[in-house]
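One chain of protein is taken out of this complex; the other chains stay put.
For subunit A:
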Amino acid sequence: MSRAITVLDPGPLALVQDLGRAGNGHIGVPPSGALDTPSLRLANRLVGNPEPAAGIETVLGGLRLRAECSCTVAITGPSTSVHIRRSTVDSHAPVHLRAGDELTVGRPNTGLRCYIGVSGGIAVPAQLGSRATDMLSGIGPAPLRAGDRLPLGSPGTPEGFDGVPPVSAPDELVVPVVLGPREDWFDDPAGQLAAGSWTVSAESNRVGIRLDGPALRRAERHRDIELPSEAVITGAVQVPANGRPVIFLADHPTTGGYPVIGVATALPALAQARPGVTVRLRPTR
């Protein structure tokens, strides 16, 4: 029998993700891929996969799966409860499933996105070199639905054990932002970024984190003019007409017509920021 798992309930949102398809911006294709890449890599290491293998990214847990074969799974991201065969096991550790076993990923107490690594990796067909679901462009598999049967690749051998403690997502994030390319479109860009405090909007998704809070003021000579569309990268802090910054995540459009004041690092932490979390932007050169 071929190796597979079946989705019984996807929870709020469950997607196949790997490390994405960077390198296709010139044909208008976003990079996509796991938002919290260290957590996906860890899940893969725990089950003996190469780090780039495809796993499942969930939002607020809730995913229920059935193993159709003997396999090893590991849940990473924020700490969460994992239920198997009516018992509770730890996240962040490899767990063996027998054919027919059901697994439920609980709702994490902090953070947003958990990653489920499965031995052999999710082996749906790749598109442009990746199995990632791109929510902006509709490339890759559709969001998972109950009844989806996901093929698995050939399992490897787990190499040792990662003793990595689960991340605990904080209520306040300090995000370093490298100024540019369009910081000169703003009055005192470093000062405005450093002085502000924003919260993660409920409108945020894999395309970007929208921030509620103070509007960033453009410099006099750049008011009421448009920027010809230019390429943007993951982490770009774009400032639309209303002045409230958007931090682009992996499913971002490849070009944008609003100025980018800087590029944020600490993207894995941003991937775990729930709506309402406070974000401070710390400008760096």
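Keep in mind that, in the parts below, contacts are C-beta pairs under 8 Å (C-beta built on N, C-alpha and C of every residue); 3 or more make two chains touch, one makes a residue touch a chain; residues count from 1.
Throughout what follows, contacts and distances are computed from a predicted model.
*Asks:* Refer to UniProt and select, among "ABC transporter ATP-binding protein", "KipI family sensor histidine kinase inhibitor", "Tryptophan synthase beta chain" or "3-oxoacid CoA-transferase subunit B", the name of the complex member that is left out.
*Replies:* For the chain not displayed, UniProt's protein name is "KipI family sensor histidine kinase inhibitor".
*Asks:* Thinking of the whole complex, not just what is shown, which of A:Thr6, A:Ser81, A:Thr110 or A:Ser137 touches the missing chain?
*Replies:* Hidden-chain contact among the options goes to A:Ser137.
*Asks:* So one chain is hidden, and I want to know which residue out of A:Thr76, A:Thr254 or A:Gln272 touches that hidden chain in the complete assembly.
*Replies:* Counting the whole complex, the residue in contact with the absent chain is A:Thr254.
*Asks:* Give the residue, chosen from A:Thr104, A:Gln127 or A:Thr278, that touches the chain omitted from the document.
*Replies:* A:Gln127
*Asks:* For the chain that got dropped from the picture, name the residues of subunit A it touches.
*Replies:* Output for subunit A: 22-29, 125, 127-128, 137, 139-140, 178-182, 228-231, 233, 235-236, 253-255, 260, 263, 265.
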